[in-house]
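With one protein chain removed, the remaining protein chains of the complex are shown where they sit.
And now, subunit A:
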Amino acid sequence: MNDLGLPLTLFVSGLATFLIRLSFIAGERWLPRGEGLHAVLAYVPAAVLAALIAPELLVRDGSVLLTADNARLWAGLVAIAVALASRSVMATIVAGMGALWLLQWLGG
């Protein structure tokens, strides 16, 4: 499954992305334009990214982990603070990884 699965998943993901980019360029006559689409799409980045982040910080092996020794949660909170202050992807990654390594070192 995984031998064929990865190339196929890559191909379909790429094709879907390409068709989204081609949509209005190729078919503006047939596609609806307007406020509705805009309003919905405006919330996609915030919703999808938050959905992907929360379990990374809060869930371990299928159960919610709200304890003081959850290093990823604390490192994530540090990263959120640094992201708000710096608005830089690089600074956020450096601060978050630094916090995680420090906590793992202190805890291990």
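Keep in mind that, in the parts below, a contact is a pair of C-beta atoms (placed from the backbone, for glycine too) under 8 Å apart; a residue touches a chain by one contact, two chains touch by 3 or more; residues count from 1.
Going forward, contacts and distances are computed from a predicted model.
Per the UniProt record, the chain missing from the shown structure is "AzlC family ABC transporter permease", taken from the list "AzlC family ABC transporter permease", "LemA family protein", "DEAD/DEAH box helicase" or "RNA polymerase sigma factor". Residue positions on subunit A in contact with the hidden chain: 5-14, 16-18, 20-26, 28, 31, 33, 35, 37-59, 62, 64, 72, 75-76, 79-80, 83-84, 87-90, 92-93, 96-97, 100-101, 104, in rising order.
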